[in-house]
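The complex is shown incomplete by one protein chain, all other protein chains being positioned as in the whole.
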Amino acid sequence: SSSDSSSQVKPEADRKQRGYETLVVTSEDSITKIMMNRPAKKNAITTQMYNEIMLALKAASKDDSAITVLTGNGDYYSSGNDLSNFTDIPPEGIEEKAKSSAILLRDFVDCFIDFPKPLIAAVNGPAVGISVTILGLFDTVYASSRATFHTPFSHLGQSPEGCSSYTFPKIMGPAKAAEMLIFGKKLTAAEACAQGLVSEVFPDSTFQKEVWTRLKAYSKLPPNAMRISKQVIRNREKEKLHAINAEESRVLQERWLSDECTNAVMNFLTRKAKL
Amino acid sequence: SSSDSSSQVKPEADRKQRGYETLVVTSEDSITKIMMNRPAKKNAITTQMYNEIMLALKAASKDDSAITVLTGNGDYYSSGNDLSNFTDIPPEGIEEKAKSSAILLRDFVDCFIDFPKPLIAAVNGPAVGISVTILGLFDTVYASSRATFHTPFSHLGQSPEGCSSYTFPKIMGPAKAAEMLIFGKKLTAAEACAQGLVSEVFPDSTFQKEVWTRLKAYSKLPPNAMRISKQVIRNREKEKLHAINAEESRVLQERWLSDECTNAVMNFLTRKAKL
Partner (left out) sequence: SSSDSSSQVKPEADRKQRGYETLVVTSEDSITKIMMNRPAKKNAITTQMYNEIMLALKAASKDDSAITVLTGNGDYYSSGNDLSNFTDIPPEGIEEKAKSSAILLRDFVDCFIDFPKPLIAAVNGPAVGISVTILGLFDTVYASSRATFHTPFSHLGQSPEGCSSYTFPKIMGPAKAAEMLIFGKKLTAAEACAQGLVSEVFPDSTFQKEVWTRLKAYSKLPPNAMRISKQVIRNREKEKLHAINAEESRVLQERWLSDECTNAVMNFLTRKAKL
């Protein structure tokens, strides 16, 4: 299905932005596309990828594109936080690691809260963890029929981030939000759409073609009207969302040092190493 | 289908209220019905109709009816703001025009925010622009299967009003609200119902009959209980909604003077004149 999109674009050399190792960032047709590019690792988000996504969002907020799109290369949208991040303990110890991780998480989510133009997620496959929770901060979310949405926080001894403790109950009601965020229920694309997390689902075989056709049409609309409309919709909640993000990050920093979390992450990495 | 309702009512002379040119306002069975009545113009809302709807709502808030219904005569519910409003520039110039239009818009929406009894929309056909955005301020919204819901603000270089920048994300989640409000996606009646903007959809052939049968039953319930229940549900947000309405109107006043907006409206009126 990747041929659907590549057939419609200029040669890579003309448009690909340099300097990213974990992303492919391109700009054309008034659209900046940020593609997570660790397909062999299911686009798990390493510390480097967190930093590069922030850089790419900051650049996109200032470039002359009308809309910005986040998507993933390969079978997955993103498997979420790369748990190997947890094993890279600095000499200062795990408390310092938890602290710096919480700062990174908070800065990352803040970039989504503050993004000034219409931001679209093209969820090309399964999405896990933080790649799911931040969807509540996007303006439109398209999903392939192959996509799933999964936030197994409790399984890993952790708690919600990405402002999902606020946006998910608001979007789908507390009874459906808590089953995802507390009990880790996995949603299909159709379920996520019925519950308002996703704007529309497309068959996987035509996902790229249908999404990009639509986005190219949207990108031709008056850009100032779109930016100002987004701000009228979103600015009212910015301060609140920043406070929620700070609180979620603070709670998670404590969680990362708990026995429940360290045991669960250890078990996960051990099982993975045995495969 | 209009015979469905007229067969159940008294002769027009007995019940029709005088003094309205763009509306037909009737009161009986504890129901006040405000019908937009410019069917040849798809019930586009002129300055006069804005003023008459405000008058009718103020009268209905004080009469002895239990519930109030807004609907449209003919094929359309309403095509929204009559764009010919934009061409009627006073000698004081377009800045003065934008200012007075913003005041009119704000006063109009305030009447819906403040309406003290259960307010029902009977959406008999396509609804566009402000006739859609204010639906978030109604207590119940019935739609014919022929109805559609469309807010092409960006196409016209404009931005959301009617408190929709607040009510729509709250009702349907940001991912579905932004596709409507920023990208102008048109919803079918079934989609609007699935997303919570509409309470229930009826087949067009039985729409009038089913809606009025149900409303007559509701109008027999204890009126004070209904009014107080509405107030318990709504009063908490009134102050917030008034502030949002003021902000949306202020942003729109600026938008109306922008090149994006004047070019888009000019194009629309030129195309229409050529038909």
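Points to keep in mind about this one:
Note that the chains take the letters A and B in the order they are written out, and that residue 1 is the start of every chain.
To be clear about the criterion, contacts are C-beta pairs under 8 Å (C-beta built on N, C-alpha and C of every residue); 3 or more make two chains touch, one makes a residue touch a chain.
Every value quoted in this text rests on a predicted model; they were computed, and no experiment measured them.
Contact with the undisplayed chain is limited, among B:Gly136, B:Pro152 or B:Pro174, to B:Gly136.
Set against the missing chain, the residues B:Val25, B:Val69, B:Val128 or B:Met172 yield one that touches it, B:Met172.
The hidden chain makes contact, of the residues A:Arg146, A:Lys230 or A:Arg255, with A:Arg255.
Within the entire complex, the positions of chain B that touch the omitted partner chain are 118, 135-141, 167, 170-172, 194, 196-200, 218, 221-222, 224-226, 228-230, 232-234, 236.
One chain is missing from the display, and on chain A it is touched by residues 153-160, 165-166, 169-170, 172-179, 181-184, 194-195, 244, 247-248, 251, 255, 258, 260-261, 264.
What we mean here is this: only the chains that are shown with their structure count from here on.
Measuring from the averaged C-alpha position of chain A to that of chain B gives a distance of 37 Å.
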